[in-house]
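Left out: one protein chain. Kept in place: all the others.
And now, chain A:
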Amino acid sequence: MWAYVIRRLGESLLILLGISLVTFALLYLVPADPARQIAGRSATAETVANIRAQLGLDQPFHIQYLRYLGNLLQGDLGRSYLQRTEVSELIAARMPATLLLMLATIVVELIIGLTIGAIAALKRNSAVDQSLMVFSFVTISAPQFVVGILLLYVFAVQLGWFPIGGYGTFAHLVLPAITIGLLGTGWYSRMMRSSMIDVLAQDYVRTARAKGLGRLRIILRHVAPNAILPIIAMIGIDIGLFMSGIVVVESVFGWPGIGQLAWQAIQRVDIPIIMGVTLVSACFIVLGNLLADLIAPLVDPRIKLK
């Protein structure tokens, strides 16, 4: 088990290295000039050139990247160009808000998604099944900023049930968590449905019926535990979906997390922040997948970590 964890963490470092290289290269190729952003529109070409030299942006790509990597290995994510603060401090300050949103989102997704999927599977091919699958299809296809704005308009502006934006109370959490969660809900319900249908046809479910067990007991004890097995791996992938969702949704709801930080930094080409948030997100995705793989053998005794 420990050998497995260490090997996986080693692999994760390689993945992170690759991600840092790709992101750094993309930002290098972006036509916008960070020095011009810092200096302002009215600054002279000379000032801009000075700033560029000061930040080392005039160096060739490989020098810039190796310097960034060198600092990174010492735990230094660099300083924001515009906010004049350590990137690590900026991210740390905004992490709690994002983690809270992540937790709430996963709870929403699992509760709604698994329930919908299970009901659809049990009522397979009925009108209920079809409407639930149409619903899940809509949640998968709808762009998150549209969903966010719609929810804001109906539940915050018109009905006034929830605050329009911000952070602090449980009421603030509900709409952003549902907005991001709906996408995952769609995926989970579709996976749960097909997984349940699969399990319902298994021989051991027939055995359970032959034992004279009741329907509810068969579903809870024999069908559900087997049906969620493929979904556990999905939770790791889902963190990736979440990370891509927060950039837009945190901005729509004024949620002070790292997604909003990234949004602001992207607009101003604040490269150290963009790099920092990307790497932190990548860490989450990598760790989320590792966690999912570590949980799997606890739920399914047939899986052995090697």
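Rule of thumb we're sticking to: a contact is a pair of C-beta atoms (placed from the backbone, for glycine too) under 8 Å apart; a residue touches a chain by one contact, two chains touch by 3 or more; residues count from 1.
Everything below uses one rule, namely that contacts and distances are computed from a predicted model.
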- line: UniProt lists the protein of the undisplayed chain, choosing from "Peptide/nickel transport system ATP-binding protein", "Deferrochelatase", "NADH-quinone oxidoreductase subunit J" or "Cytochrome B", as "Peptide/nickel transport system ATP-binding protein"
- prompt: Any idea which of A:86, A:198 or A:300 touches the chain not displayed?
  reply: A:300
Statement: Checked against the full complex, the residue among A:19, A:55, A:177 or A:208 that touches the missing chain is A:208
- request: Since one chain isn't shown, list which residues of chain A touch it in the complete complex.
  value: 3, 6-7, 10, 202-204, 206-215, 217, 221-222, 225-226, 229, 299-302, 306
